[in-house]
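With one protein chain withheld, the remaining protein chains of the complex are depicted in position.
In order of appearance the chains are A and B, and numbering begins at 1 in each one.
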Amino acid sequence: MLALVLFQLLNGFVWGWVVALIALGLNLVYGVLRIVNVAHGAFYMLGAVGAYALLEALSGWAAPYGVKFALALLVVPPSVGLLGVLIEGALLRPLIAKPVLTVIATFALLLILQQGVQLALPGEVHTLAKPLPGGVPLLGLRYPLYHLALAGVAALLLGLVALFLYKTRFGVWARAVRQDRELALALGIPVPRVYGLTVGLGTALAAAAGVLVAPIVAVEATMGMDILIEAFMVVIVGGLGSLRGAVVAALLLRLVEGLLAVWVEPVAARALALLLMGALLLIRPEGLFGAPEPEEA
Amino acid sequence: MRKAFDGLRAVDNVDFELRAGEVVALIGPNGAGKTTLLNVLSGQLRPDAGRVVLAGRDVTRWPPHARARAGLARTFQIPQLAPSLTVREHVEAARLRGRLRGRRPEPEGLLHAVGLGDKRDVPAGALAHGDRRLLELALALALEPKALLLDEPAAGLSPAEVERFLQLVRGLRAERDDLAILLVEHDMDVVFELAERVVVLHRGRVLAEGPPPAIREHPDVQAVYLGARP
Partner (left out) sequence: MPVSKPTPAPALRPRSRARPELLGVLLVVGLLALVPWALGPFERGLLLRMLIWGLFALSFDVVFGYAGLLSLGHSVYFGLGAYGAAWTLLALHSSASPGAGLGTGMALGVVLPLLAGLGLGGLIAIGLAPLLVRTGRHGFIIATAVTALIAFTLAQSRRDLTGGDDGLTLPPLPLALGGWRVGCADPGPAYGLVLLLVAMTVALYGAIVRGPVGLALRLVRENERRAEALGFDVLRVKALAFALGGAGAALAGALYALTSCHVSTRVFHWLVSADALIWTLFGGAGTLVGPLLGTAVFLALREGLSGLWPPGYPILVGLALLLTVRAFPEGLLGLVLGLARGAARWAWPGRTGRTAREARNGMSDGDGTGEKRAAGRGGAQGVRRAAGRRQRRF
């Protein structure tokens, strides 16, 4: 029993970091550009699909699988990030003054990317081997080693992003734009560049999450659909625009879900965890770490 | 009453009364807290201390819409209009005063009164700046207010438009002798033309108060406006 509880909690912990990674990108883009990016889940999917495609293409190469996977982790997220930068410039920038239209444009993008992948990647469910086989003993059970490594890498990436935001010039710019766009413009901050880079970073984070989970989930075109809304939930429970809040909320949600999964079916655990988070929102509508959203005209 | 932002007191210990039938002008240099004061009065901001009393009722905790229904109308420094709604629809909405039942009211009389009769079907987004200000005034009047707060109504108007605005307010004074008007204005000609009493705000405090001629001669006020420290 205790082993099962621990097992489920660990699962929740691992997935919590993945969701946090996705939510962080979403939150970053929302905070800086005030865009609710519905296509964010598609970038997560692109990360997983990209890793799958790359590893398939490299299957002839004799290098160890772990090396190839590491290569995917290094190559795929920046490529997806680049796509994000291009999309921001071409599609979102002209619409930035109209929040509702940006939501719709990103939704259109989601449909196109998802269906495009569906066409390019026909067939049934695709799976990838784990780059780190083996497991660690856990009270009589074995916990997969890769899951732990995954959580570690995700946490590391989150830490790096935080450092990036707080220690580099770009980070200062991004935070300035988030606080006050007009003032940032007046101070000579290259706001368009900040927009582009923020979207690039956000999509790259989603893609990184996608690459990381590719070995432990079914890689398919629709895989970003529901995790997107979960990331939404995490963002709003954590407090819109709050990066710390998103991480805390993601871990909380998945840990609660993992714990509940000890006693009820996984779907029911998920529903209950989401309901609990919803109840949390009723108590604190502005989220755990958020200020109430300023009134908009 | 008092209102502070992040520890910075924007309005501090301001106490004044606006009596029925009176036109009071609120003046002061930029950043003196005039608009903050107006926002506290109309309910957009909650005061940190103090009370707002409207016609004998304590409305300090009332939201803006309740104050509007109770007879407190305001205009905005930057005209606040709905771009796609026509002039006529704006006035209809104002005459509803928050009611959601019944028929849509007839706006014609008021539109002609403020001189927008021939623009009734123009969407507010297509109005010239001067007309937007007129529409703001018409909306405030459509609420049939007891007190009217005007936030820099003459800003950005041409001399001819200012003259037209002055005429309108004078006509309004002649017609409704119980209407109290609080006017925030930078244009001293407008202030001295309309106001019976002037309140000078400086760094959130009342610097001086009195009839226009006395204010004009007041040494502290002159100092503030000439840039010297009082």
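Here is the rule we go by: contacts are C-beta pairs under 8 Å (C-beta built on N, C-alpha and C of every residue); 3 or more make two chains touch, one makes a residue touch a chain.
A quick note: this is a predicted structure, and the numbers were derived from the prediction, not measured.
Within the full complex, the residue among A:Tyr30, A:Phe43, A:Phe69 or A:Trp173 touching the omitted chain is A:Tyr30.
Checked against the hidden chain, the listed residues B:Leu81, B:Leu134, B:Leu150 or B:Leu201 yield one contact partner: B:Leu81. From the options B:Gly21, B:Gly109 or B:Pro219, the residue with contact to the chain not on display is B:Gly109. Here the missing chain is touched by one residue of A:Ala72, A:Met223, A:Leu240 or A:Leu255, and it is A:Leu240. Residue-level contact of chain A with the missing chain is found at 30, 34, 36, 91, 94-95, 97-101, 103-105, 107-112, 114-116, 118-119, 179-183, 225-226, 229-230, 232-233, 235-236, 240, 264-265, 267-268, 270-272, 274-275, 278, 281-282, 285, 292-297.
Against the chain not displayed here, chain B makes contact via residues 42, 44, 63-66, 68-69, 73-74, 76-78, 80-86, 89-90, 92-94, 96-104, 106, 108-109, 112-113, 117, 120-123, 125-126, 129, 139, 143, 156, 168, 171-172, 174-175.
Basically, only the chains that are shown with their structure count from here on.
Put simply, the C-alpha centre of chain A and that of chain B have 48 angstrom between them.
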